[in-house]
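Not every chain of the complex is shown here; the ones you see sit where they belong.
Think of it as A and B in the order they're written, each chain with its own count starting at 1.
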Amino acid sequence: MAAFEKIVPVRFEDCDPAGIVFYPRYFLMINRLVEDWFAEALDLPWRQMHAVEHSGVPTVRIEIDFRAASRHGEMLRLALDVVEVRRSAFSLNIWAEGVETRDIRFQARQTFVYVSTGGGEVKSKALPEDMAARMQAMIVGEEKTA
Amino acid sequence: MAAFEKIVPVRFEDCDPAGIVFYPRYFLMINRLVEDWFAEALDLPWRQMHAVEHSGVPTVRIEIDFRAASRHGEMLRLALDVVEVRRSAFSLNIWAEGVETRDIRFQARQTFVYVSTGGGEVKSKALPEDMAARMQAMIVGEEKTA
């Protein structure tokens, strides 16, 4: 089971003249998933993070394999797992599969860095302790000790 | 020198509430660069490829490192090099740098597959010989023999 998941439709706006998802649109789906994960699982809505705390989580690296085309009208299961948590960065596995067909559409490993955006500069900083702890607790196979 | 390059502005529409480029927008910049490369260097406009030849070049893999933030109003140099040409696939190095600052903003390796999109199915097929030859001739460091 994934640490977090959402089921989303492939919309008209996502599809190109060949009738399949235009790959840059997958990154919007990924971004929404991560935004929802922050709000619902980490208790840090991005509005709070950006507008109040002047912080952000820009992506610094993506490796992604697109395995199969997705078509207009399909339902996709988007899911993420935490892979690694470091001082000011974290890495996720993120993937999508067809809800009906259960086949993988894309499989990504994405690394984010926690930054301060105040004063017009983007500078990495340590993840807040409780956010790091919550992420750490979601790492697959992680042994948890009280 | 890159095999192909374009200078493009960072527009208002590209930027997020932190005032920097929202990373999914970079994939639109990449897609436009590759679309222009096909039309201007490979002599195969995508309109022809999609609407007439019912073919396409979906992306099957991307590795991308985002090195530095880009800001609204900056000019970026987007460039690509051919890295590898196989029977029905090709890989490009694609990167962006600030025109003024000359620093790298992202560095990507992207693999595309040549497919037939007719009949509602997406199926890989051999690259047309002259397209493969043109790509091959752009490979960096490739020795050319008459």
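We adopt the following convention: contacts are C-beta pairs under 8 Å (C-beta built on N, C-alpha and C of every residue); 3 or more make two chains touch, one makes a residue touch a chain.
Quick caveat, the model's predicted, so the values are computed rather than measured.
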{"item": "Per this structure file, total copies of the shared sequence (2 shown)", "value": "4"}
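FYI, only the chains that are shown with their structure count from here on.
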{"item": "Contact set on chain B toward chain A in their complex", "value": "17-20, 23-24, 27-28, 31, 50-51, 56, 58-66, 69, 117, 120, 122"}
